[in-house]
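One protein chain omitted, others in place.
Going by the order they are written in, the chains are A, B and C; count residues from 1 in each one.
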Amino acid sequence: MTPLRLGMVGGGPGSFIGPVHRMAAELDGRIRLVAGAFSRDAARSRAAAAGYGLAPERGYAGWRELLAAEAGRPDGIELLAVAAPNALHFPVCRAAAEAGIPVLCDKPATATLDEALALRRILRRTGTAYGLTYTYSGYPMVRAARDLVRAGRLGRLRKLVVDYSQGWLAEAVERTGNAQARWRTDPAQAGAGGCIGDIGTHAFHLAEFVTGERVAALCAQLTSVVPGRRLDDDCNILLRFAGGMPGVLIASQVAAGARNGLRLRVWGERGGLDWSHETPDRLLFEPLDGPAELRHAAGPRLPAGHPEGYIEAFATLYRDVADALAAGRPAPDVPGIEDGVRGMAFIAAAVAGNGAGWVPLAVPDEAEETP
Amino acid sequence: MTPLRLGMVGGGPGSFIGPVHRMAAELDGRIRLVAGAFSRDAARSRAAAAGYGLAPERGYAGWRELLAAEAGRPDGIELLAVAAPNALHFPVCRAAAEAGIPVLCDKPATATLDEALALRRILRRTGTAYGLTYTYSGYPMVRAARDLVRAGRLGRLRKLVVDYSQGWLAEAVERTGNAQARWRTDPAQAGAGGCIGDIGTHAFHLAEFVTGERVAALCAQLTSVVPGRRLDDDCNILLRFAGGMPGVLIASQVAAGARNGLRLRVWGERGGLDWSHETPDRLLFEPLDGPAELRHAAGPRLPAGHPEGYIEAFATLYRDVADALAAGRPAPDVPGIEDGVRGMAFIAAAVAGNGAGWVPLAVPDEAEETP
Amino acid sequence: MTPLRLGMVGGGPGSFIGPVHRMAAELDGRIRLVAGAFSRDAARSRAAAAGYGLAPERGYAGWRELLAAEAGRPDGIELLAVAAPNALHFPVCRAAAEAGIPVLCDKPATATLDEALALRRILRRTGTAYGLTYTYSGYPMVRAARDLVRAGRLGRLRKLVVDYSQGWLAEAVERTGNAQARWRTDPAQAGAGGCIGDIGTHAFHLAEFVTGERVAALCAQLTSVVPGRRLDDDCNILLRFAGGMPGVLIASQVAAGARNGLRLRVWGERGGLDWSHETPDRLLFEPLDGPAELRHAAGPRLPAGHPEGYIEAFATLYRDVADALAAGRPAPDVPGIEDGVRGMAFIAAAVAGNGAGWVPLAVPDEAEETP
Partner (left out) sequence: MTPLRLGMVGGGPGSFIGPVHRMAAELDGRIRLVAGAFSRDAARSRAAAAGYGLAPERGYAGWRELLAAEAGRPDGIELLAVAAPNALHFPVCRAAAEAGIPVLCDKPATATLDEALALRRILRRTGTAYGLTYTYSGYPMVRAARDLVRAGRLGRLRKLVVDYSQGWLAEAVERTGNAQARWRTDPAQAGAGGCIGDIGTHAFHLAEFVTGERVAALCAQLTSVVPGRRLDDDCNILLRFAGGMPGVLIASQVAAGARNGLRLRVWGERGGLDWSHETPDRLLFEPLDGPAELRHAAGPRLPAGHPEGYIEAFATLYRDVADALAAGRPAPDVPGIEDGVRGMAFIAAAVAGNGAGWVPLAVPDEAEETP
């Protein structure tokens, strides 16, 4: 199966989400990053391309160049990832849609509602495929939560609380060189929403995704807690769903000390669900009566029992090996043959001494081995 | 930077660890799988190669063919992953070492201690790079634990307990078609150790890796709990480290209901460490006095606050997109433009209605939009 | 030190909180229950008195009789606990205050705000001591949280979320014989607030107690989720504190599957606090930078390391003994001499066999012992 060829807009030097797009896109071997407009600076974009292992000439200085040049290649991109600030979402997605290139775009969809409506019209007209990286809906236990709701295990839904607390904007880091913070707190690049646009929308989508219900009205308290900040950095919102269900959405980027604490709780007539991003492979279902059910993900890539992150730990060993080979030196953190010998000596001692009490664990030193 | 070219032995149809090797190797963009001896059956190996997105002719029918053919290519493999049953580890690693191909091999090192000693001699003679996938040493917080020990935060070490409980062999699944179970419970393929070789060695390595201390003697209780099983499936072992420190190593594959519960605790004169695979990005340090310290990983690929597994969730969205595009149909689980529009309407309503009490969340239907 | 003599209003047959008042009052040996108006039915009140181990004549048929009769005794009550439905709080507290009897009353203070204001005037005039059982402020780690705030560890406060979720009113149990539910859902007995009066006030007090800040405005969404219920059973409330700090108060008694999940989180410029009633002897402090601090209570009655509830487990052994002695039969759940002998045999075998490998654990049967 030949992988789909992926292009990217954004994700250049200093970007957090660009490398994540690349890793995520390629993880299952179905998609391969081949080109990108990683920076508006031509040299930086070419360097970024090389850093991603791509031909430097496929690192373009702008998204228009990217779309134009790739359209002319027989091996041009077949899918576009948009990992640029919000203000770019609309023009890039519009152009890609007009060109018939499927898009996977970061949230929020656009900088304004009007842009989103316009994009919807364009997508309907062109029929181009389009997706948004509301990432949390990709967790197996988030989907399992939705399936429990759909299957009626909770009965009619009655209440929802979704809470997303971060602390990385607790100080005015946008004024001390944090590029991520700078554009997110700048209305020209982020749009009208700060915290509400950046993570409030994640929480909002998660709530509607799992429940299948739609928010009909809301009552918002948005605050700019850090002095001088131009967009909200803290949100507390009462929700009313179409069927009358009450709810609460809480989001903060000034919850000092918090990391990325997204949690969703939903209660229905017959029980409640609780999912937390801190332990994403668990889902708690508490029925009206009887013991709570603690469900564990058997993820799509690993058998039950290997928590999410296992692949990343494994990858760290490989990265260490690649680093060491590139540098022509050993990989000190990667277990080696001494570890291997010790492991075998451990097995041998345990098996030989099983039930017999204490035995030494003696590992022959090579110098002592008889030739 | 051109990626290293990786070959694999094993990891064909039905393998759990083969795809993990591929994903882990490629995650950081430093290594690319290009060839493999995925099966002893030529057709199956070629099919597996294609499944991995490789040229079918680089799916070989055996590891000897793999090494010979790749040695003759200008773009031949530069690194070999060994993901085959234990009995193959020694001959494959020996041949790779003799051919000067660096190896990353699954644990345990070999099937017997004698093989491991022989492999050590070969590696020293040839100077070939060699690594073992004691995967847990790749977790950031396992390395952080080791660093705390090295930095003297615990003082002189006094006690260690390592515990690895699985339940997947609680029934005799090796007799009902589970290929993973079959070779692991067969002395001809697994060697002398069952549970102790498969996961006891993981626990053993973790204990020595974090503490830097070496086990000097042990007292083992290995049991074959499931009737008819030929190798141990449960291990309880008292440890005595070189400096006299007492310890316990517990491993089980018949702990019915357990998933992959690896946990390490180490205590020293000045405090204790606690790391658990269930929450791999946390590390608890409890000093002799004062509050416990709960440390969180800022992993090597994501900023603080994104728990391990985030990349995998993200990758699921990409996989869904690839599936949908391949099938020429929408991706129902991937958020789309309606979600995007709703998100923008949510932001707009919250910002406009901030502090003003209740406002409707009205999303214009396209049909109703004025053209 | 002679214990204070306590009287109680309410707390008769079927009451949950009455026996809790008695146990809590007497736990430290400083107070002793001596009298009560446990029921409006004279015979039931006398029976309840006997059940509490009191002289039956000190079980009165009404609180007026209680106050009058006890005032005439040289050993009359010195403190009054009010454990009756909300509507009784005002008249009882007023009468006690006028009589100069100190009061400890269940929350909420009264049935209406006007009553509370009137009671305040009376208390100020009479100078009678008065307390409210906002129980959660009695937890050591709640007080430790307040102390951290006071000590400035969080810096200036910025946000607060308090959440109290219960599920016991998820069904209309007030119509199927649950006495606790009946009065709490009846405006005539509970006052204007259902969930908000019963547990919302707990959350409200906890928020103000820990932070030392005062709510200045609120925006409420109260719902009667269960059809036919006359008072709210679910509350979501936005808060604005006097200094401008935003906050959220969530309370529910229809969160099916939830037990008694009270949790408080407060964030300031320098870090955040997290306390949860599920693990009441822990307090998490997450500073802006560095590892989180997990603090554990060394409660007022036990050395560090004995979690709250230890006394209750201990008490269960005593209760079993009392039951058994009363019935003239053995206490099957209380460890006995066979357990004692086995324990000593265990110690003896471990000490004698220390380091020597396996030894039997042989417990001599009495019949086999040489006389």
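We take it that contacts are C-beta pairs under 8 Å (C-beta built on N, C-alpha and C of every residue); 3 or more make two chains touch, one makes a residue touch a chain.
Just so we're clear, the structure is a prediction, and the values are computed from it rather than from any experiment.
Student: Among B:161, B:313 or B:334, single out the residue that touches the unshown chain.
Tutor: B:161
Student: Across the whole complex, list the residues on chain B that are touched by the chain not included here.
Tutor: Given the touch definition above, chain B has residues 154-155, 158-159, 161, 163, 165, 167, 170-171, 219, 221, 223, 225, 234, 236, 238, 240, 246-248, 250, 252, 254-258, 265, 267-272, 285-288, 292, 355-358 touching the missing chain.
Student: Counting contacts across the full complex, list the positions on chain A that touch the omitted chain.
Tutor: Residues of chain A in contact with the hidden chain: 219, 284-285, 291-296, 357.
We adopt the following convention: only the chains that are shown with their structure count from here on.
Student: Measuring between mean CA coordinates, which chain is farthest from chain A?
Tutor: C
Student: Going by C-alpha centres, which chain is most central here?
Tutor: A
Student: On a C-alpha centroid basis, what's the spacing between chain A and chain B, in Å?
Tutor: 20
Student: Taking each chain's centre as the mean position of its Cα atoms, how many Å separate chain A from chain C?
Tutor: 43
Student: Enumerate the residues of chain A that touch no fewer than two other chains.
Tutor: Only 219, 221, 238, 240, 258, 355, 357-358 qualify.
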